[in-house]
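A single protein chain has been omitted; all remaining protein chains appear in their positions.
First chain written, first letter: the chains are A and B, and each begins at residue 1.
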Amino acid sequence: MTWAVWAVTGFLFACGAAMIVLRRQLLAMLMGLELMISAVNIALVYYCSRYADGETLASVLLIIAIAAAEAVVGLSLILKVYEAGREVETESLQELKG
Amino acid sequence: MQRIPGGFAFLPWPVILLFAAPVAALLVSFFIVRPARPRWTHVPILASCAVIAACAIWILSLVLFQNWGLDLPLGGWMVAGDWLVSYGVRVDGLSASVLAMVSIVGGLIHVYASGYMAEDPGFARFFLAFHLFFLAMIGLLLSNSYIQLYLFWELVGFASYLLIGFWWQKKTARRAALQAILTNRLGDFGLFLAALILLAVFHNTRFALIFPAIVNGHYALVSLVGFLLFWAATAKSAQFPLYFWLPDAMEGPTPVSALMHAATMVTAGVFLLARSWPLISTVPVLPDLIAVVGAFTAIAAGIVACAKKDLKRILAYSTVSHLGIMVFGLGLGEVAPAVYHLITHGFFKAVLFLCAGNIAHGLHQPTADLDQVGGLRKKMPFTFVCFTVAALSLGGIWPFAGYFSKDAILDAALHRGPWAIVAGVLIGVTSALYIFRMLFLTFFGPSPRQKGGEHIHEAEPVMAVPVGFITLGTLLGGLLGHSFSTVIKSGWPVAQPIAALPEFSWSTFAVGMSAAAVGAGIAWVIAFVNPSFDWEWRTKYPALESALNSDFGWKPFVRLATAGVVALANAAGFFDHAVVDGAVEGAPRVAGAAGEQGRRLATGRINDYVWWMLAGAAVLLLAVMR
Partner (left out) sequence: MLSAIWAIPAAGGLLVLAAAGRWPAKRLALAVAVCVFALSLALPWAAGPEGLSSLAQAGPLWAYGIRYSVGLDGLSLVLVWLTAFLTVVSLLSAWKQELSAGFWASFLFLEAACLGVFLVRDLFFFYIFWEAVLVPMFFIIGLWGSENRRHAAMKFFLFTFFGSVFLLLGILALVTMHHSATGLWTWDMAVLRGPSSGRAAVVVFLALVVGFGVKIPLFPLHTWLPDAHTEAPAAGSIMLAGVLLKLGVYGLLRVALPAFPEVSWSLLPWLGLIAAINMIYGALCSMAQGDLKRLVAYSSVAHLGFCVMGILSRTPEGLAGGSLQLLNHGLSTGALFLLVGCLYERGHKRGLSDFGGLFAKAPWFTFFFGVAVFASIGLPGLNGFVGEFMSLAGMARVLPILAIAGVVGVTLAAGYALPAYQAVFWADPGPGSVSAKVTELDWREKSLMWTLTLLMLWIGLFPGTLLSLLDSSLRGLLL
């Protein structure tokens, strides 16, 4: 059973990471981030059922809440960038270039 | 010899006056007379000279008649806990006899200078530096420890620097002053280090305390101290290898040359050796080395003097040669004859320089050439007489003062062995040769070939009278040999007494006289029989002339060594700039370059940053899982 959970969550996590690294659209990157959080959450849920651990379940809930908050903040930032009349792509956001 | 515990209260007034008079005169002249009446600057200073001479003679007579002496510490100079270097005064036979000569000759040269320098715009400055020079020498003679001796030793060098460079507008004078003080400084290295070592070994440098200890005990570093002291003496007393500053030092006014050559500066080195003789005589090899260096310097400088044309330059090399004689005598272990020669030399060399100064003054130029003078005996009869007496004395002719002292040294040489005999005879021949050549070519022969020379006149009284008095000393100095023997023994710091002057011996007399006669005969031939020889050999043997002009190649070597030090300094300066500072200046450049490269990593694209983040997380994960 464990290997199946690791395979699924690992696949999901890799997909999310790939989205963040490879996609240039901010919205897609935010989705990748959510995917990675969800992958970790699945693994955590599996382990708390296996060890009957309530505290871990609490942190799962906390992570869901944080993921929601993060989505809100990220989306609103993307919206602000869009409102400022700029493209929501990383190529146009290079103020940090050294 | 009576020794009394320390303190100023115990200091007899003549000794106090020896220091108080010149210091007061310098202060009064500097602060009061010079600003108000610069032309009167010499008045307090001459008064101080009179006081000094009186006190010195008084002290000498006390030493002579009452065997009086003094070695008094006078309070601390440098103090740290139980470590103490104190001022002090020492009067004994050695210092009293040399002091008497220095104060009489020096005082009379002061009088002479007040006439010689009367027209000079720097009159006040001259007299202040001149008297400081004199004061420093008096202090040097009366010092009772090596450290105090060093104090005055350096002050002598400092004052000589001011005086040699007195005509600072002249490039040659500047060069000569710099050369003199740097060479002396090189020699001072020896005295400084010797004082340090003695202080470290004995916790004291007082002569009266360390000499008995050295004679009675065995100390490893004392040999080194002996060599260092001799090194110091070679600079001050112009011995090979550090003699070269002295001939150039005549760039100063003539009274300075007279004072420096006769009384104050160059005698200091011989005095130091005589003072340190109890120490030096215990060092193996050193006395022989001193004798050889002295003989070599005396002969070589004598030969070079024969080829010079400038009057003062001949006398300068003659001084080097005669200092060589004194050092030779010391090296043979004969302290009394060496010091005696120091004293008689002070008299006759002062006369010779002042006469040369009178001639140059008559020609209205700083110095004169042999080519520019001749037949002066009619125009300057007084100068002629004085010069002749002094020349006979220098040549070692009986019964003039120089004969007695030189004869005593020759006597020691005759008893030493073949090489010393040869050296002694050669010294006698060369001395007579150069001084008689100078005498004949200056005062005899054809009249001056110099334009304006026909107007040359006898010196005015203020410059003639002092010369006359010093000449008297040259005439009478030889008669005082017996008294001198008594004086020099008085207060000798160690139990072993020093030998008196040797008794008269016919063989020494014959050798000395015939050497002088040979020298004088050659000079006669050069001057009268074959007068063209003196310039013909220069064209015939240019190699010989250049060898003599360059002091047998030593002068170029010194120049090379100086250039070496300068090159070393420049190399150090370059190294400091390029390497040491280069590393410092390079560090920010390296940091800057690293930053320049590092900024390329910051692309500004979020995706790239995430790559880095993931890589970091992976590393952390691996580190945790391991």
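Methods note: a residue touches a chain if its C-beta (ideal position, glycine included) is under 8 Å from a C-beta of that chain, and two chains touch if they have at least 3 such contacts.
Here the structure is a predicted model, which means the values were calculated and not measured.
Visitor: Out of all the chains shown, which come into contact with the hidden one?
Guide: B
Visitor: Can you say which of B:28, B:57 or B:182 touches the chain missing from this structure?
Guide: Residue touching the chain left out of view: B:182.
Visitor: Determine which one of B:9, B:36 or B:80 touches the chain that has been left out.
Guide: Considering all chains, including the one not shown, the answer is B:80.
Visitor: From the listed residues B:197, B:327, B:414 or B:522, report the one that touches the chain absent from this view.
Guide: Only one listed residue reaches the unshown chain, and that is B:197.
Visitor: Touching residues of chain B against the unshown chain: what are they?
Guide: 76-83, 147, 150-152, 154-155, 158, 161, 165, 168-169, 171, 174, 177-178, 181-182, 185-186, 188-189, 192-193, 196-197, 199-200, 565-566, 568-570, 572-574, 576, 580-581, 583-585, 588
By definition in this document, only the chains that are shown with their structure count from here on.
Visitor: As a quick test, compute the distance in whole Å between the mean CA positions of chain A and chain B.
Guide: 95
Visitor: Given the complex with chain A, which residues does chain B contribute to the contact?
Guide: These residues of chain B touch chain A: 598-607, 610-611, 614.
Visitor: Can you tell me which positions in chain A touch chain B when the two form their complex?
Guide: Interface residues on the chain A side: 17, 20-24, 29, 90-91, 93-98.
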